[in-house]
Each structure stands twice: as C-alpha cells, then as structure tokens.
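Handing you this structure, nothing more for now.
Now for chain A:
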Amino acid sequence: MPLLTLIIFLPMIAGAILALTMPTKKMKHAALGVMIVDLLLVLYAAMTFDWSGTFVTEARVFAETIATTFQHREHLPWLPEFGISYTVGADNLSMIFVILTAVLGIIGVLCSWTSIVHREKEFYFFLLALQTGIMGTFLAIDIFLFYMFWELMLIPLYFMIGNWGSKNRIYATMKFVIYTMAGSVVMLVAMIWMYYNNGAYNPQLGVIEYVRSYSYEIMLQTQSGDHGTFQASYFPFLALFIAFAIKVPLFPLHTWLPDAHTEAPTAGSVILAGILLKTGGYAIIRYCIPLFPDASISFAPLITWLSVIAIIYGAMAAIVQTDIKRLVAYSSVSHMGFVTLGIFSFNPAAMSGAILQMINHGISTSGLFLAVGMIYERRHTREFKEFGGLATNLPIFAALTMVMVLSSVGLPGLNGFLGEFNILLGSMQNYPILMQAQDDASWAAAMGMTQYTWLVALGATLGVIFGAVYLLIMYQRVFFGKLDNEKNKGLTDLVPREWGQLAFLAVAALAIGLFPKPIFDAMAPATRTALEPVARVLQMEVKDKGYELAVPGVVIENEEELLALGE
Partner candidate 1 sequence: MANVLLILPELTIFLAAILVFKCLILGLSVLHVWRVAFAGSLLGLGACLITLGMTGEPFHPGIYRVDLFSQLMKTVIAAALVLVLVLSDSPPVMRRDAWRELPFFLLLSSAGLMMMTSATELITLYLALELSAFPVYALIVLHRDRRMGSEGATKYMLQGMVASAVTLYGMSFIFGLSGTTYLSEIAAALPELGSQPLFWVGLLLLLAGFLFKLALFPFHFWAPDTYFSSPHPVATFIATVSKVAAIAVLCRMVAVAGWNEASIDGETLRIVLIVLAVAAMTLGNLAALVQKDFKRLLGYSAIAHAGYIVVALQAFSSLGHTAIVFYTIGYLAMTWICFMVACEVGRNRDTVPVSALAGLWQRSPMLALCLLIGIFGLTGLPPTVGFIGKWFLFSAALEDGQFLLVLIAALNSAVAVYYYMRVLRVAYLLEPAKEDTGILAPSPLVVTGAMVACLVVLWMGVAPNYFWEIAAEAIVALGATY
Partner candidate 2 sequence: MGESIFEANLILSLFLFTVGILGVMWKRNAISLFMSVELMLNAANLAFVTFAFQHGIIDGGILVLFIMTVAAAEAGVGLAIFIALFRVRRHLRVDEHDMLHG
C-alpha cells in the first residue's frame, strides 16, 4: 500500500473533491474528517515504523541498488533522463515532524470553526492543500520533489493570509511571498548545481566520479566526502541555508515573520508557527548538515552568532510590543534562534535539544496563538491596554493559557525546559572539548568563535530570562489585575471545542516534560545520522593536524550521557 503517498496527497485531493461537492455548511466537518483520517494513517505508519534506528534495507534508485535507512519507501521514476524520481520515505526525523503536522492539522481546522465565516470552502481547501505541501516536504527524499513541495506550501498560505487575514494583510502576504521566493530560487540554482557537481573522490583513479541524480539517498553516499571548495560545498550550502534560514527564520532574515503572523487568521498562525517554521529547521538538519559537513563547520561560528542575536533580539522586540499576537510572533524568532544554535553546535545533546525545541515550539507557540485567537474572536482586538483581570471571568482559559506560557518560558517539568536546557548544555560543552585539541592557532582561528563560548552561552541564557520576562508580563497584564474594562465583563469562558484544543496541547506539553525518554529515544538515531558526517570531517581534520580528539569520538558517542539527561 502506498502509505506515505496516501498521507501526503489525501488532504489535497479529498479537499478538492469536497470543495466541489459538499454544501458550504458541511465543509468544516468534512475537512475535520479528512484531517482525522490523515492522522490515523500517520499513526498507523508510526506504529509500523522501526524506531530503533537500526533499520537498513536494500532499495532501488532507478537501476541502482543502494542501502537505505528510509522506511515505508516508495520509488517511482519520474524523469529518468534527469535523475528525477518520485521518492518518498520516512526516517526518525521526518516521522516525528509528520506526527506533529498531522496533530496540528486537526487543531488548525478546529480553531477556524467559528472564526472563518466567509468563503469557507476555499479556506478549508487551502488548509488541506497546505497540509499536503508540508507532509510532502517532510517525506520527500528526492530534492527535486522536495523543492516542489516546498513551493507548494507557499501558495495556500499566500491565499489564507491574503483572504482571511486582518487589515494589513496584503502588505504581509507580499513580504512573505517575496522573502520566501527569493530564498527558494537561489535554492533552485543550488540544487541544479548539486546535480552537476555531485560526486565522490576516487583515490585510486585520482578523479571525482560524478553521479548525476537528484536522489537524496545517492547524494548522501557521494557528497558527504571531502569537498572543501566553494564550488562543491560552500555555494550550495549557503544557498540552501539561506532558503531554509528564511523559513526558520534566522536573524536578519526574520522580518517577514511578525507581519505574516500578525495578519494571518488563527489557523494560519498556528500552522505557520507550529509546522511551517519547522520545515526550515528540518531541512537544515536533513540537507545542509549531512550533505555539506565541511561548509557547515566553516559557517558554524557565523550562524551561532546570528542565532544568539536572534534569541536576544527576538526577546527584546517582544518586550516592547503592544499587540499580543506580535509579541508571540517575536517570541518565535527568539525560540527558533535556539534551534539553529543547537543544530550548529554539532553535539548530540544540542542537536536533540534543537529537534525537541522545534516540537516544543510547535506545541507551546501554537497554543499561545490559539489563545490569542480566542481572545480576538471575543473582543476583536489584541491590544494589551484593552485587557486585564480576565482570570476572574475566564478561569478555564486563564489556567490553560498559563500552562502554555510556562511551557514557552521553559519551566522545569514542562517540555520547553528540556529543549532549551539541552541546547545550552550542548553548545557550552562542545567547544571546550574541541579546544583541548586546538593548540594549533590556525585551527582555532578556523573555528572562529571558540574563545567566546561563554559569551554565546551567556547570550542564550539571557534570552531565556528575557523570555520569562515578556511572557509573564503579558500574562499578568491580560489575566491579572482588576477587571476594569466594561467590554471585558460580558465575556464567556471557553466552550468544550476551544478548551479541548488547549487542553490537548497542555497535556502534550506536560507529557513531554515529565516522560521525555520515549521522545529522546526516537530522536537519537536522527541525531546520529545528522551528525555522523560532521563528526567524520572533524575527526579527520584534527587528525591531519596531528592531534587526537581530546575525548575520542565525543561528537557521536555520548548518547548515554544524553539519555541520562532525559531521565
């Protein structure tokens, strides 16, 4: 059974059929049904999935037979002349995000239940089409296919924000589309470039043997070698990274995000924050790091600094916002800064922290956007000064939002803490260990910022503190104090549909916070796969300089320590 294909295309195709046949009033029920079926399919796929990370099988890519770690794999030659195929498959990394996507898809429908009143059919069609684009992005393992899905995500979101957004929506959509497209066209060039320069050095013959294919599996086997050149690694790395960093978004490419978030309808914000930003982080872990370990190491200092700036800048910007939704949007910039920081620390603890941070952000920020949406639906404003003392007449709402805020702040016991803690731990740990091998001055210079590790850690920690400041201030201003605004007195508390969504996310946050072992177990193979090429290159470089790594194999082999942390 083509399980993954079904998971990817079911939402869009069913959405198109439903939009043409269903009466307008029933569309949301139908859309919910489709999302639930999609989730069931995903759960079935997850249950039949081998999470141990030891799965290897023989698979065909066109005429070749290769070893692959991807499961539920489907391969269909599409344009064989160009090495383009329809190949989808899942590994631990993509499976985690696919589950997140399926869950948030349902919440996306539920939170639009009453807030979308005009052109419902189109709205739910776009929501379902967006789901297809995102699922495809996570599951494609042919980079051409990946690019198609990547672009497909853009179109429904453009219309969702443009049609159902708030008053400044047109400016926001244009900004969003242009930023994203600018990134993706450069990515397009890089992908074609990779196709023509994709090869492995053959030491016997002394030449590079080119393999022309867009298949990620083939690229993984050939490209992760010794290309320390602009041509073979720096340019494609940078081009891909910029495209992904715009999605993440990394400072200074983040400016589209606050606008898009603020203007988007609640479902748009939830999907945008919950899943779309993750495609950026996912793609960096999937493509940038394993395919270009050399370039990743060279650019790591720069990216680390940008991440630290993003963390602090996002937090500072959030403090001064007067619009609740904008505040949450800037908090996204800050939180996603942790993700890139964690990824580019090249350390298992930080890497799994980064993946977890993405999941956490998907849960807590989506929850916050839901909460903002619920307030907005009642009061049609999001300004701080309009609120105060809501805890008196909306107790359930206040309690559930509190969980979301605390999860976002990073309170121990909730999910947010584990992600940020692991990232901080990993990023501090990584560089000192390498330092011991670095008497060689030029090697130290190549790593750029190693001397300033404490600054990075300090900056990131400051970000955590600021995060607590602005989120708690927001909570205090909205929910505590006197209920003095007349308009707020008549507000009704949440209906079951509403608190159901928030409660679900709150339970998820609590569950991850208290029982993190399963999720760390699930992430461990993904972390190892992503870091292996980098570790190989690092070890080789250190060996070339005549040193041994201070703690041999530290970069890939301290999973026990990591697991201990999780428990």
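Brief remarks follow.
Methods note: a contact is a pair of C-beta atoms (placed from the backbone, for glycine too) under 8 Å apart; a residue touches a chain by one contact, two chains touch by 3 or more; residues count from 1.
Here is how the candidates were picked: all candidates are chains of the complex that A comes from, given by their letters.
Computed from a prediction, not measured in an experiment: that's the story for all the values here.
Every candidate listed (1 or 2) is part of this complex; the one in touch with chain A, counting any copy, is 1.
Taken in their complex, chain A has these residues touching candidate 1: 78-79, 81-82, 144, 147-148, 151-152, 154-155, 158-159, 162-163, 169-170, 173-174, 177-178, 181-182, 185-186, 188-189, 192-193, 195-196, 235.
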